[in-house]
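Of the protein chains in this complex, one is absent; all others appear in place.
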Amino acid sequence: MRQHSSTWAALVWVLAVSIPLAIHNPYYIHLIETIMIYSILLFGLDIVVGYTGQVSLGHAGLFGIGAYTAGVMFMKLSASVWLVLPCSIAVTAVFGAILALPALRVSGPYLAMVTLAFGTIIQILINEMTFLTEGPLGIKISKPILFGEKLSEREFYWVVCVMLGLALIFVHRVLRSHLGRAFEALKGSPVASDCMGVSVYRYKVYAFVVSAGLAGLAGSLYAYSEQYISPNTYNFELTVLFLLAIIMGGRKTRSGAIIGASIIVMLPKLLDDIELFRWVATTAAVVIAAGAVIGLRKQWTTPKAVVIPVVGTLTLAAFSYQLQNMTDWRLSIFGLMILFVVYYLQDGIVGFISKLGHLGDTDEAQSSVLTSPASQQSTINASNALGGNDPQAMPLGASNPVILSAQSVLMQFGGLKAINDVNLVIKRGEIHGLIGPNGSGKSTMMNVLTGIYQPTAGHIEFNGKTVVGRTSSDIALSGIARTFQNVQLFGDMTVLQNVLVGLHHTFASPLWNVALHASSYVREELEANARAHALLEFVGLGALSEELAHNLPYGKQRLLEIARALALNPELLLLDEPAAGLTAPDIKELISYIRKIRDSGVTVILIEHHMDVVMGICDTVSVLDFGQKIAEGKPSQVQADEKVITAYLGGSTITV
Amino acid sequence: MLKIHQLEAGYGKVHVLHSISLHVPKGQVVTLIGSNGAGKTTTMRSICGMIKPSSGEITLNGRAIHGMESNQIAKLGIAHSPEGRRVFATMSVMDNLLLGAFPRLTGARPKGDVNADLEKAMELFPRLKERRQQLAGTLSGGEQQMLAMARAVMLNPDVILLDEPSMGLAPILVEEVFKIIARLKQEGMTMLLVEQFAAAALNVADYGYVLENGRISVHGPAQQLKNDPAVVASYLGGASSH
Partner (left out) sequence: MEIFLQLVYSGIALGMIYAVIAFGYQLTFATSDTLNFGQGEALMLGALVGLSLVDTGGMNYWLAIPLVGVFGLFQGALVERVGVRPAIKLKSEFGWIMSTIALGIIFKNVAENIWGRDDLRFPSPLDESPIKLFGANVLPMELLVIGGALLMMVLIEFFNRKTIFGKAVVATFNDREAARLMGINTSIVITFSYALSSMTAAFAGILVAPLTLTGATMGSVLGLKAFAVAIIGGLTSGLGIVVGGILLGVAETTTGFYISTGYKDVPGLVLLLLVLAVRPAGLFGKSAIKKV
């Protein structure tokens, strides 16, 4: 169902456009207009909440900024709608950036609190800055003048329809592009995202600013729609309603946003009409009770799981008969709905329906409409897949036999010297093993080389350029790629999409090129898809390109990580325990891939505990113990080295 | 006393242990050795309840404990000195030791004489005696290891699990730690010792199991294993027979 969610949304849109032809009651027209306006905002909020996975409690504030920009421009400047709408978008986007730049360095509850503070400040400012906003008195606005005539209710409705349609297309295209993949990646694994060249911070900011722009558009349309705006609308409750709409409708879907918008607009109306509410509550209770009985009979669920929804809805229905008026309890109902959705309906209504329909395709599983089908890829040889004949693959300083040199590296955590004065020289084109007992500093070294930790002291140079002081995404883009000891895939994305994130660096199209599907962007997307398929073929995952990454068996997940790292077109590949948890045949496969990778011109550093692997393919092996290098040389030399044996087994009572 | 039978365990998709069986008889020190990634810590975590095995059994004196919560297992008398020490850093040495006796102080285990046991612990670990009020986070690695072991002893347990006590310690401290383990053995304490350093472990243990890639490759009386080339091979690859 999600696969077709945008199609559903489009159908709903067509329906919405035709409504005023059938229904003439301005009350209903206004209602649907409000739903559409909220939907625009929710498309934006979904990018932040659904895609990047952050809770924003400040979107009512952004909505208010959009509305008040429109109001102030109308009142003070008598500006025309052609100027007001873009200005609202721009001003709100700027505020979004002002908030995002400091705020998005944090996440989770901190971000929620920060955005809440922001929203509260905005409300206070709107209330207090009476010279600009008329404060609590509010601003009166009339419908925009278009082509010399003031728009009627119906005509403005169609303007809103057009805006909704444009927003729908815009959001749809952005989310299907490399930008959308970047947003999802940073939620899936921030550390992997950074190491694939997608700077988590930067893309969180982009996502937030885009959502702010959409909120601004919605706000200005709202101002024209209501014809009167006042500060107390844009409060905490509205922001919570927006969140409820997203999670109840269903995250990461356009139709979910529209369903959510409908619910939060209709719900207060429903609650005002106590008769209607009683009827709805009773029906809901009956439906859920019936569902529970069926579920228990067919053993889909347990008594413990259903007792709360059943008892809850029955109590609610009973309660509704006791009261004369539900309006006062509106907020409690919202609160209960949030609780219900958070625990029982995590995928929202859209998710629930798609599960029922057993239509397994999710929005993510639908790859970009621009993909060339995998079957058209003929067998790609290794060097082609790895961009070996790509002229840009010739690195600067390729004549330099040393690709990476680390000198006197010190990594200290408090009192602990995890890496203590280590020198490491990696020769171009070799497979260099890094081994050592637990806690010897191998993984720390990896993290230092990829910018996850900044070394306390020492120099590290890659192709002559220093690595120290640079961010992970910067280092990744300069040619060092890695895999992780604990697999860090973007689990909710498909295999193909995971590799496409690695190819993010091949995209140069700015936002408007994406939205307009400019030919340069289309070409980039096609090329990236072709490269991605080739890389997947190389590691033998070609047939699984549409599978969700977390569904892959463990061995294949590790191979996918390698394919994704190769997408960065690196000169140096760092493999962190690639054989861990693999079965013997998988390990054989892995070894052959590593050899092929080296043969295509990529230098490899390999951390491993499987000594057979290390001894089998490494040209040089360095041994760390207690953060220091204790031995280095050919595998056979190192294996027989007394110091190494002692480091691993301790003491000399075990004879070789 | 402590038996593991055909244990399979792992983390999510990663299947680490494949049908492990081992036995720790009362009053003996049994050691589980092997190189990194072999599954030693996974085994320990399965015993103390930190991870739930996917199949197989773990029993203490015949009573099944696999799948139980860590705090319940502790109350049954299995004490754990965890990998990486994991002392309570902002609390004093004394407080750490008292917490080791938590089940005794709260009625879950027979109380006995906690104060006497504290004094005894101080005797066994003289370094801790000098530092009773010092914050555990400021102790050196070796001292923290002592504290972790003393904390385990404070439970008055039936079995002590020692998880990589030598990790990160300088050789001279490793010696000290193993001297203490030998002393505990003299007192009749039943122990399961997981170690990377095969030499020291096999010196102090009665019986040994070698873990390799999640399976027991070799086992036998510790004295025998000490001279077995298969042990070195399991760490550094089969190429010791070049």
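Going by the order they are written in, the chains are A and B; count residues from 1 in each one.
Keep in mind that, in the parts below, a contact is a pair of C-beta atoms (placed from the backbone, for glycine too) under 8 Å apart; a residue touches a chain by one contact, two chains touch by 3 or more.
Nothing here was measured: the structure is a model prediction, and the numbers come from that model.
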Full-complex contact with the absent chain, from B:5, B:23, B:86 or B:120: B:86
Touch with the omitted chain, as defined above, among A:425, A:452, A:468 or A:591: A:452
Option touching the unshown chain, where A:124, A:293 or A:416 are the choices: A:124
Residue of A:82, A:110, A:228 or A:319 touching the missing chain in the full complex: A:110
Chain not shown: contacting residue from A:186, A:243 or A:611: A:243
Those residues of chain B which, in the complete complex, touch the missing chain: 48-50, 69-71, 74-75, 80, 82, 86-91, 95, 98-100, 102-103, 105-106, 108-109, 151, 155
Residues from chain A at the interface with the omitted partner, ascending: 53, 55, 57, 102-103, 105-110, 112-114, 116-118, 120-121, 124, 127-128, 191, 236-237, 240, 243, 247, 328-332, 334-336, 338-339, 342-343, 346, 443, 447, 452-453, 484-486, 488, 576
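Definition applied: only the chains that are shown with their structure count from here on.
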Where chain A and chain B are represented by their mean Cα positions, the distance between them in whole Å: 42
Complex interface listing, chain B residues touching chain A: 10, 13-16, 35-38, 164, 166-168, 170-171, 174, 196-203, 213, 226-227, 229, 231-232, 235-240, 242
Parts of chain A lying in touch with chain B, wherever the complex brings them together: 437-439, 553-554, 557, 577, 580-581, 609-612, 614-615, 626, 635-636, 639-640, 644-645, 648-656
